[in-house]
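All protein chains but one are shown at their positions in the complex.
In this document, chain identifiers A and B correspond to the written order of the chains, with residue numbering beginning at 1 in each.
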Amino acid sequence: MSNMNTDNNTASAAAGIDLTQFYQVFFEEAAENLDSMEQQLLNIDITSASDEDLNSIFRCAHSVKGGAATFGFTDVAELTHQMETLLDKLRRRELQATVAMVDVLLQADDALRAQLARHQGAGGDPVDTTNLLASIRAMQGGGVAKVAVAATTVAPATVAVESRAPAELISDLGTSPNGDSKPAALRVLELRVGPLNDVKDADNLVDLFGEIVDLGSIEPLDAGQASDGIRRFKIVTTSCDSELMDLFTFHVAREQVKLLEMTAGFGFHDGAPGAPAPSEPEPTYGFFDDAPGAPGTAHAAAGKPAGSTHPADAATAATATTASNPTLSASAPASAEAKGAAPAAKAAAPIESATLRVSIEKVDQLIHLVGELVITQAMLAQNSQKLDPALYQQLAAGMADLERNTRDLQESVMSIRMIPMSMVFSRFPRMLRDLAAKLSKQVNFVTVGDATELDKGLVEKITDPLTHLVRNSCDHGIETPAERVAKGKSETGTLTLSASHQGGTIVIEVRDDGKGLSRDKLLSKARERGIDAPDSMSDTDVWSLIFAPGFSTADVVTDVSGRGVGMDVVKKNITALGGTVEIDSAEGYGMSVKVRLPLTLAIMDGMSVAVGDECYILPLASVVESFQVQPGLIKTVGGTGRVVEVRSEFMPVIDLEEVFHVPKSDTPPATRIMVVVEADGGQVALLVDELLGQQQVVVKNLEANYRRVPDVSGATIMGDGRVALILDVSSLVRHSRH
Amino acid sequence: MNSNDAKHIAQQAASHESAHAAISQAAQSAGRAARSSTPAHGEFLTFRLGEEEYGIDILKVQEIRSYEQPTRIANAPTFIKGVVNLRGVIVPIVDLRIKLNCTSVEYTDLTVVIVLNVKGRVVGTVVDSVSDVLQLSQDAIKPAPDLSSSVDSSFITGIGCVKSGAEQRMLILMDIEALMSSEEMGLINSI
Partner (left out) sequence: MHTILAVDDSASMRQMVSFTLKSAGYTVVEAVDGQDALEKSVSRDFDLVITDQNMPRMDGISLTRKLRESPHFKNTPILILTTESSDEMKQSGRSAGATGWMVKPFDPTKLLEVIKKVTR
């Protein structure tokens, strides 16, 4: 990964601490913060934002800044620092929030994502944030955006070092890296020399340093005392490391000299509890005098009853004597310690541990293994069926337990990969905001069924087609406010994205109240292209015309959509996932596109049926009922169609023997069986020879090595090791509709 | 059938199994050893389809199995017999004898399936028998003559000539990967 070189890395590498191991967590954390910030910025009410709203947004920026600075991602730190400054003023009500500010902050959010992506190895050009930074700084000062001001200025020397915000320090240090010939900013470094046999050698360095004019200043950090043969000094200079190293290696070996950035600082409040004895005033840390716990202070000594100077002992001694005293939470004294255990146990589960990050490969492997387990269990079940249950009672009981356990395990594991639709929906508010602004339209975005879950694998594949559909609605569907008002509609159009489960499928709908599809336009366009489009064509078929490649009735091709590459690709993508797309439209009122996708359950409950000598599997979830049927009860309609009467309703019949050209069995059954299945809102009766049984089946992909087979959604391996085909009920139902 | 017949067939199958296993081993080690797979020269697996002997790049061969009746797939072309379970993976089985219009197509205990790994897919093909693995040098390979063979000549990469004792064997060298992934085989979605 390029760009992983950071300032802090050199320092901590010297100490043997590899910061890179924390990068991944930081990147994930930063991504969450940026998402949260974006969400909040989109939802904020400029006129009446609460303190907590503003605080919350501030904290997002602040958090990213902290991590970025610590792990050395200076570009990110710099941008977030500026954002934080602006947000700080907003939350203190020193500035009034404006739409322009929100826009700029959203842009900055995008820039940060790009910067972070680069740090994670995404490649690409460095993100140019010059204008962005200038805009933000202008806004900090109460000005308007896009002021052509140069980026961060270099602070003046000496005095400024102490009180400058570290972020400014960083950006300056960032501009004068080792060996660079940029105009020098002041640098504060820690010099470590050693281990030295003769610590006086270090003093030679100090002398040498002093001999060079304008090199800077050097002073000891260790009050002249070496620890483990190592001397430490503080250097303030404008020179780069390599120059300094060249100098030092006059007297000592290169390996004995270490230069570390003193970007961090700390301080003890002299005299504060636990504070150490006041030493050299450091710019970056301090102890408060007389504070409790301050090292070597009178208070620290006084705080302990037993007279030891160890603050830790003081604390424990205090505990001993105050065991019977009230504690923080004013609970009953005597039982305070005992009670402590219980709340600790409860409190020991911080917010963070409610979730766990696991790699996708691990989850997939888990699902695969559970699938194999199911197959093995099925095989065992099949083989143990032949045994006399009376003799093998315990085995039978064990097998029943095994089946239940396997089923439970399977459900649990499958649910791991399911994530809510809100993850898919989350990208649209921002996208629509920008898009609507670009097209000068007003769009109200509504989502329904955010909690509907779908498999993570599907989420990734469905995002592109959905994005296109949403863009389409916004671009071609919803009219401009003027057009809408002229038609008697409200100025603001509504775009609804909804998700729900229906049987074994998930239905996602994109609906808008725009101008809908024009039947006439589509028909004439089709005819232009030589497609047979008679006037008698049903509406559904007319709407389906837009799936033809290159078909677009857009008058003006915008750069958003309308190049006509859209709908056919959408349909292809959905079909590839085993799903369907339905369009419904009413000219002038709006349009709805429904995407149906099978929930890719790798393991499902199946009903096995015999057709001829072959075995087929039906998804149990789509089976409504089954019954024996006398041949006479099946009536023909219109010469080719067949129907059967079910409770005074006529249902279409599909003979699986015919559909799959199954060779007739030598021993056909006397009566055949009807299995009523339901899908896509329709029911159909399938004609089979026998019901074989019900079992959990592991769904195997047929297309991995073969191809898509009509009316077949997958395959499974039965208990005897043979392959059985799993039928696509939706597709069979659609058969019957023609 | 009685248990003796069963034992006999099992024995035969077993000896075939070991032969198959040996060839499978060869295929796998060839795959491990070699780097590039130039059909020009190299190691070939030879097999019989009716009267003719063919040779294919050993690197494409994953293993050899006895024939077992696949699960039929409706509406598939006749030369696609169906699919089988290969250690948990669904694999289509093609009968090259049917595809190449061989006169006699039988399924006996000796019928063999060559499991191929081509273009990232696992596909099995039924042949009459498998012969051996041969190393062919460049001069043993002659360019394919322009005959209207049952195989579309674009898949034939050459003719291999090998002396086997007193016999002169003529091997039709085939680009099995190209054949299996061609549209006419219909194994891959055309979308």
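Some notes on this structure:
To be clear about the criterion, a residue touches a chain if its C-beta (ideal position, glycine included) is under 8 Å from a C-beta of that chain, and two chains touch if they have at least 3 such contacts.
On a predicted model such as this, the values are computed, not experimentally measured, just so you know.
By the touch rule given at the top, the unshown chain touches A in the complete complex. When the missing chain is restored to the complex, the residue among A:G66, A:P429, A:P481 or A:G693 that touches it is A:G66. Set against the missing chain, the residues A:F209, A:F287, A:W543 or A:F660 yield one that touches it, A:F287. One of A:L19, A:L42 or A:V569 touches the chain omitted from the figure, and that residue is A:L19.
Think of the hidden chain as still there; on subunit A it touches residues 8, 11-12, 14-17, 19, 21-23, 25-26, 29, 56, 59, 62-63, 65-67, 69-71, 162-163, 165-167, 170, 260-269, 272-276, 283-288, 291-295, 299-300, 303-304, 310-312, 314-316, 318-319, 322, 325, 327-329, 337, 339-341, 343-344, 347-348, 350-352.
Just so it is clear, only the chains that are shown with their structure count from here on.
Subunit A and subunit B have centres, each the mean of its CA atoms, that are 47 Å apart. Of all the residues in subunit B, the ones that touch subunit A in their complex are 70-76, 82-85, 88-92, 121-123, 186-189, 191. Across the interface of their complex, subunit B is touched by residues 372, 375, 572, 576, 614, 659-662, 700-710, 712, 715, 717, 721-725 of subunit A.
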